[in-house]
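This structure is in structure tokens; I'll ask about it shortly.
The complex appears here minus one protein chain, its other protein chains still in place.
Chains here go by letter, A, B and C, matching the order in which they are written, and residues are numbered from 1 within each.
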Amino acid sequence: MSEPVSALDGAACEGFARVAEQGPRGMITLRGDLASVAVKNAATGVAGVDFPGQRECHVVGERGLAWMSPDELMVMLPHAEVPAAVATMTGALSGEHSLVADVSDARALFRIEGPGAREVLAKLAPVDLSPAAFAPGMIRRTRLAQVPAAFWMAGAETFELVCFRSVAQYVFDLLKGAAAPGGEVGYF
Amino acid sequence: MLILHCPHCGVDAEETELAPGGEAHLKRFGPGSSDAEFESYLFHRENPRGVHFERWRHAFGCGKWFIAARATDTLEVFGTYRAQTAAPPQDIRDAITAKRPGWAWRDLA
Amino acid sequence: MRRYSVFAVAREAARYHTGWERAWASPEPKKRYDVIIIGAGGHGLATAYYLGKNFGITNVAVLEKGWLGGGNTGRNTTIIRSNYLQDPSAAIYEKARSLYETLSQDLNYNVMFSPRGVMMLAQTEHERRGYERTAHANALQGVETSFISPDRVKQLVPIINISGPRYPVLGALWQPRGGTARHDAVAWGYARACSAMGIDVIQQCEVTGIRQKGGKVAGVTTSRGDIACDKLGIVVAGHSGVLAQMAGFRLPIESVALQALVSEPIKPCIDVVVMANTVHGYMSQSDKGELVIGGGADGYNNYTQRGSFHHVEETVRALIETFPIISRLKMLRQWGGIVDMTGDRSPILSKTPLENCFINCGWGTGGFKAIPGSGWGFAELMARGASPLTEAFGLDRFREGRFIDESVAAGVAH
Partner (left out) sequence: MSTRLQTGGRLIDRNARRGFTFNGRRLEGVAGDTLASALLANDQMLVGRSFKYHRPRGFVAAGAEEPNGLVNLGTGGRFEPNQRATTTELFDGLACASQNHWPSLDFDIGAVNGPLARFLPAGFYYKTFIQPRPFWKHVYEPFIRQSAGLGQVPAERDADRYEHFYAFVDVLVIGGGIAGLQAALAAGRAGARVLLIEQTAHWGGRAPVDGVTIDGHPAEAWIARALKALEGMENVTLRTRCMGAGVYDHGYALGYERVADHSPGDTRPRHRLWKIRAARIITATGAIERPLSFAGNDIPGVMLASAVRDYVANWAVSPGDRTVVVTNNDDAYRTALMLREAGLVVPAIIDARPTASGPLVRAAREAGIRVETGRGIARVKGAKRVTGVALCAQAGEGAVLEEIPCDAVAMSGGWSPVVHLWSHCGGKLTWDAGQAHFRPDPERAPTSHDGAPFVIAAGSANGYLLAGEALADGDAAGKSAVRSLGMAAKGGAVPKAEAEAEGPMTPVWMMPQGAGAELRMKMWLDYQNDVKVSDVQLAAREGYESVEHTKRYTTLGMATDQGKLSNINGLAVLSQSLGADIPQVGTTTFRPPYTPISFGAIAGEARGDTFQPLRRTPMHRWHEENGADWEPVGQWRRPYCYPRDGESREDAVGREVKNTRQNLGLLDASTLGKILVKGPDAGRFLDMLYTNMMSNLKPGKCRYGLMCNENGFLMDDGVVARIDEETFLCHTTSGGAEHIHAHMEDWLQCEWWDWRVYTANLTEQFAQIAVVGPHARDLLEKLGGMDVGAGALPFMAWSEGEIAGVRARVYRISFSGELSYEIAVPASQGLALWEKLVSAGEEFGLMPYGTEALHVMRAEKGFIMIGDETDGTVIPQDLGLHWAISKKKDDYIGKRAQQRAHMVDPERWQLVGLETLGGGVLPEGAYALAPDQNANGQRNTQGRVTSTYYSPTLERGIALGLVRRGPERMGEIIEFATLDGTTMSAKIVDPVFYDKDGEKQNV
């Protein structure tokens, strides 16, 4: 196996917020009955974080669980651990109607950091990003300009955002433009 | 620019996050049905100037389909509910009746 | 009724234009007519006009709930073309286009038909193949079109960006005798000509019911009393569903909002009509200098004549990509119309389950360009019970699966 290559190989830029594409991150789609104990255990077992409720996202470093829809979770963990984790989960869920799939390489992951991070996203997504409405622990799947994306907060002033790998460059260009110096809005 | 509440993920989503799917609660007619039934299933629509039940998909969000009860003349939304519902739920119908006494949709009121 | 001419204007000028008569009469409804047309938009008025002109049927009333020409006739982007792919469409739209050529003279009312040329850009290989196919079809349909090179496109429209980078222009389907006309004038001109033939155009008269006797049309109930008729034509675009319900049948129709917008007027910079379907926008320049712009329709039922702003965004960004210099121009006004979309996006000109009741609807986003042809064919259908122009547009096609699908080549029909 060669070293896995992320979509933009870690491209980054500095504006009134810092935008950086992250290296490969392990991501597993888990579909099933989120009320089922087997599903809960399979997810928390490999992710090592609390099971998320509706639109919740629990992340600790590279590990995390995100609520994607009433029957779908995204499991996050180090890229190298994915094959083993998929096997473990599939095993744990045998006999349970569910779907486990490695989607690590189908995505690109970005970090938007700094006091202006909220504003950068508020220029591109039809989402209320005021601190009162969006805070750490939440995830929002939405539209970033013209493509689907999902983001959550990894800290008070840090967002992590995923989009499909094929549009990574488009999303990077969007974020770079939105964070360009001179574009500060001063709203939040 | 509509806002609709997605009953699956709880987001009040703006129209640009959603994909419209046309009239809801259509009964599918397949092989064995008459030409008239099939034509009606595929093409005939209520298209009311008033209360309408229509399908929406939270396309940029949780990806789930839901149904909205909406007035096509004022764009008032009386409620939304999951697509896995055979007929408009009573509470939605009551909400409509409260606002629009005597409304009718197909044989419903 | 006095004829319009430059001499008439000069004569009136001498007395400060105090001597002009009404452009059309404003009669009280009679108790009975041979034919009633519901809807005094372009299609309804044209139908009445050709009933009189081609079939000598002038005991006709055109009933309008608001003011004539107040619907989509006065809300569209005034594009006239007939470069359609399917035979039935090409036939009726080309009939319309050719009637537009002489309409000002026929009606003695200047509708300002301007055959400045219409081009549809091909911006993907798939679109290019589609338009080359259309060009072949048009050649056999008697519609004058050709597929032109990118250089020719640039020559006809210097402000266009043909080199992309995103969607380089690979050529265009060009109809030199397509163009535009003054939309209000089309309705006013037909109304005036109808009035001159003794046809009653009755505004502020809303139809509230359709009366039947023995499975046949007997007349209509209106806000101004009952009116009897032998034959009834429903020509009410977005409101067809509502009227059909009164007549007791359903239609394969959905009414949605379609938006258009204009820029502030600038000096002439684009002499032809340009349609870019890949990026989804179309543009021409009015004689006042405004850029007249149209785009997509909402995907949900709407009767408010207000659309969603994101369609305006989508259209504007497409046109900036295509015509970079418009970026610093300004949007002066946006508006919405209610368009009636059918199952195959082609119109319905048809008999109905109710005998002697006919319907003309479903023009979707493409109605204005068809007005004279639609009136011509629908009048023949109502007078004779059949017309080669309307034959393929019957309601029965949806049951048989005999669709007329234009989206095939054009992507979207405008």
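One rule holds for everything that comes next: a contact is a pair of C-beta atoms (placed from the backbone, for glycine too) under 8 Å apart; a residue touches a chain by one contact, two chains touch by 3 or more.
No experiment lies behind these values; they were computed from the predicted model shown.
Asker: Name every shown chain in contact with the chain that has been left out of the document.
Answerer: A, B, C
Asker: Of the listed residues C:47, C:76 or C:141, which contacts the missing chain in the full complex?
Answerer: The missing chain is touched by C:141.
Asker: Identify the residue among C:202, C:292, C:338 or C:389 that touches the chain left out of the display.
Answerer: Per the contact definition at the top, the residue touching the missing chain is C:389.
Asker: Kindly state which of the options C:132, C:206 or C:226 is in contact with the chain not pictured.
Answerer: C:132
Asker: Extract the touching residues of chain A with respect to the undisplayed chain.
Answerer: 1-2, 4-7, 24, 29, 31-32, 71, 83, 97-99, 101-107, 119, 122-130, 133, 145-147, 164-170, 173-174, 177-178, 180-183, 185, 187
Asker: What residues on chain B make contact with the chain left out of this view?
Answerer: 1-4, 14, 19, 21, 28-33, 35, 38, 42, 55, 57, 59, 63-65, 74-77, 83-84, 99
Asker: Considering the whole complex, not just the chains shown, which residues of chain C touch the missing one?
Answerer: 4-6, 8-10, 12-13, 15-18, 20-24, 26, 66-67, 69-70, 74, 87-88, 90-91, 95, 101-102, 104-105, 108-110, 112-116, 123-126, 129-130, 132-137, 139-142, 146-147, 159, 166-167, 182, 184-185, 188-189, 203, 263-269, 279, 287-289, 304, 306, 308-309, 312-313, 316-317, 319-321, 324-335, 388-389, 391, 399-403, 405, 407-409
Note that only the chains that are shown with their structure count from here on.
Asker: Which of the chain pairs holds the record for C-beta pairs in contact?
Answerer: Pair with the most C-beta pairs in contact: B-C.
Asker: Averaging over Cα atoms per chain, report the distance between chain A and chain B in Å.
Answerer: Their C-alpha centroids are separated by 32 Å.
Asker: Cα centroid separation between chain A and chain C, in whole Å?
Answerer: 49
Asker: Spell out the residues on chain A that touch chain B in their complex, using ranges where they run on.
Answerer: The contact residues of chain A facing chain B are 54-55, 68-70, 72, 126, 140-143, 148.
Asker: Touching residues of chain C toward chain B in the complex: what are they?
Answerer: 239, 241-242, 250-255, 298-304, 308-310, 342-343, 398-400
Asker: Which residues of chain B touch chain C in the complex?
Answerer: The touching residues are 1-2, 15-16, 19-20, 22, 35-36, 39-40, 42-49, 52, 54, 72-75.
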